[in-house]
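With one protein chain held back, the other chains of the complex are shown just where they sit.
For reference, chains read A and B in written order, and residue numbers begin at 1 within each chain.
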Amino acid sequence: MILLIFLVAGSASFIAPHDPGKTNVSFKLKSPSFQHLLGTDQLGRDVFSRMLHGSRISLSVGFVAVAISIFIGILVGAMAGYYGRWVDSILMRFVDIMLCFPTFFLILTVVALLGPSIFNIMLVIGITSWMGTSRFVRAEFLSLRERDFVQAAKALGMGDRRIIFRHILPNGLAPVFVTATLDVATAILVEAGLSFLGFGVQPPAPSWGNILTEGRTYIFDAWWLTLFPGFAILITVLSFNLLGEGLRDALDPRLRGRR
Amino acid sequence: MARYLVRRLLYTLITLVGISIISWVIITQAPGSPIAITLDPKVSPKIVEQMEKNYDLDKPIYQQYFLWLKRLFTGNLYSFKDGRPVLDKIGERIWNTLLLNFVSILIIFSLAIPLGIFSARKQYTFFDNLGTFGAYLGISIPSFWLAYLLILGTVKLFGYPVLGMRSFVTEEFSSLEIVMDRLWHLMLPSIILAIGGIAALSRYTRSSMLEVIRQDYVRTAKAKGLPEETVYYKHALRNALLPIVTLFGFLIPGLIGGSIIMETVFSWPGIGRLAYQAVLARDYPVVMTINTISAVLVLIGNFTADMLYAIVDPRIRYQ
Partner (left out) sequence: MLLFASPILFLIILGMNLLFVSYRPPQRVNQLIMSSIGDASFLNPILAQDSASSEINSLVYNGLIKYDRDLQEFVGVLAESWKVEQGKEPRITFFLRRGIRWHDGKEFTAYDVKFTYDKIMDEKTNTVRRSDYELVKEAEVLAPHTFRVTYKQPFSPGLGTWSMGIIPKHLLEHEEINTTSFNRRPVGTGPFRFVEWVTDEKIVVEANPDYFEGKPHLDRIIYRIIPETSLSEMELLTKGIDYYGVLPHQFRRMSEVPFLNVYTQPVFSYTYIGYNLKNPLFQDRRVRQAFTHAVNREELVQYVLYGFGEVISGPFPSHLWYYNPNVKPFPYDLRKARQLLSEAGWKDSDGDGILDKDGMPFRFKLITNSGNEIRRDVGVLVQRQLRELGVDVTFETYEWSIFLKNFINARHFDACILGWSLSPDPDDYMIWHSSQIEKGFNFVSYQNPEADRLWEKGRKEYDVANRKRIYWRIHELIAEDQPYTFLYMPLGISALQRKFFLKGKDSEGREAMSEIKMEKAGLMYDLIRWYVPQKAVLER
């Protein structure tokens, strides 16, 4: 399923039957037909093509945001877990503050300061969602750093950076992988929610959240504008969640069956 | 324990001050100004300047911050938007938000735990698989989308208003009708708000239950020949539920943030919507105060969660 989604997103420009930005106002709000598989929107743009291109935007928002969040999460978590003591308590206090922050305000402000571009949205979702990962990584580090092989590496006089990245991190990466997959799902949902409040990827760029939000006005006139993008989000998020779960079972048998 | 408590409280206080300073800086540095939100050719720029002065917006940031703090504690904090005391504005809405969230937590717990237990008992049956799939569906669905579909459906089906906290002409209602009406209006938003929680919690209960069932003492109980029902509901369940209770504390952070969208969709007069409007209007006093209150709620949540852990699980010791 995920593969299919990727395939679709990657080849959007080849399979899209129409130019997603092409307006044809005399063809607006037409219900699904062979010519326009999922109908047209209020400006006569082809919803199917817009959704295909939207998949790219939505997916890349999901991935980049998670990449950022994982990066920060690992960095903070590794430092806190490896060095312990005051580094740990300062960083963890910071994590607590971040966790208490109503993310909505942060998102709003950053989008406001930097302008509502796709990149900024990725950035904001990234910097407001790393705390879970960092706690995870920290816990992993706390237990790993006492293990023999780390002690051995230390005794051999290896540098901290090398120990962190070459020895501990690879061992603690499995759960990070799992959360990352689950986070992609969340990030896609967050982007849709942001669009709903008017702070998502800005129109006319077609993200799924956008198509959905624009379609809301026409809910009585054109059900397809609301139904299909919502469905696409649902399927994608569902696939990522299932994938994440599958990965968890495969990578970490201890966690099997747990949520 | 007492020392631990004091330390926790101290941490909490520091966190709170940290949050309020960071958010003050962010909010006031955000572009836009509370005065510049109208584009009315009848308003001369001189007046805008005068109003900025009236709102103390010409003072340096740190002074504005302390003014905010002082006014908050002396009860002289007024909203820019309608000149009302900020605490009044929040006070009249916060109960609506809490009501909505309380009901949805109620729904989460009353549906998720039985569902989880049932799934655990019938592990790998059709019902269990259905439950698993349902749970994934539940956490994957965009809530506002679902809300729209449901509103549309119920309106088409029953032709009875679903928005807001109550129907509009209620004085001809009997008291029973009023109660039913309020319940009806609570129903949809709280169910939708609960869906994600039900999905997550029922999974959690299921796995927690499965883990406990495999433990020795349960097996012993079964071997003793106790009826299966007794074993499940008396012995296993209690232990399986302990960690779940603490989840309660972690649910609170989601309360305020999660209800912004639902309150907007259902025109529910709560503080999530207030916060959203205040941000758009750059109503700094309101934004800051809600921000701080929600941080306090979250901290209380974390605190109770930790305390519950300590009480529930005697293995945890604090120095």
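Note that contacts are C-beta pairs under 8 Å (C-beta built on N, C-alpha and C of every residue); 3 or more make two chains touch, one makes a residue touch a chain.
Computed from a predicted structure; not experimentally measured.
Enquirer: With touch as defined up top, name the shown chains that contact the chain not shown.
Expert: Taking every chain of the complex into account, the missing one touches A, B.
Enquirer: Out of B:Y62, B:F133, B:Y217 or B:Y233, which is the one that touches the chain we can't see?
Expert: Reading the full complex, the residue touching the unseen chain is B:Y233.
Enquirer: Who touches the missing chain here, B:I22, B:L99, B:L146 or B:M187?
Expert: Only one of B:I22, B:L99, B:L146 or B:M187 touches the chain omitted from view, namely B:M187.
Enquirer: Touching the hidden chain in the complete assembly: which of A:A139, A:I219 or A:L243 does that?
Expert: Reading the full complex, the residue touching the unseen chain is A:I219.
Enquirer: Could you list which residues of chain B touch the chain missing from the display?
Expert: Considering the whole complex, chain B reaches the absent chain at 31-33, 36-47, 50-51, 54-55, 78, 81-85, 89, 92-93, 107, 109-111, 113-115, 117, 151-152, 155, 158-161, 163-165, 167-169, 172-173, 177, 180-181, 183-184, 187, 229, 233, 237, 264-265, 267, 269, 273-274, 277, 280-282.
Enquirer: Tell me, which residues in chain A touch the chain that this view leaves out?
Expert: 21-23, 25-26, 28-29, 42-44, 111-112, 115-116, 198-199, 202-204, 214, 216-221
Everything that follows uses one rule, which is that only the chains that are shown with their structure count from here on.
Enquirer: Which integer distance in Å separates the CA centroid of chain A from that of chain B?
Expert: From the centre of chain A to the centre of chain B is 22 Å.
Enquirer: If you look only at chain B, which of its residues touch chain A in the complex?
Expert: The touching residues are 11, 14-15, 18-19, 22-23, 26-27, 29-32, 136-137, 139-145, 148-149, 152, 200, 203-204, 206-207, 210-211, 253, 256-257, 260-261, 264, 275-276, 279, 287, 291, 294-295, 298-299, 302.
Enquirer: Would you pull the chain A residues touching chain B in the complex into a rising list?
Expert: Per the stated touch rule, the residues are 93, 96-97, 99-106, 108-109, 112-113, 185, 189, 192-193, 196-197, 212, 216, 219, 226-227, 230, 233-234, 237-238, 241-242, 245, 257-259.
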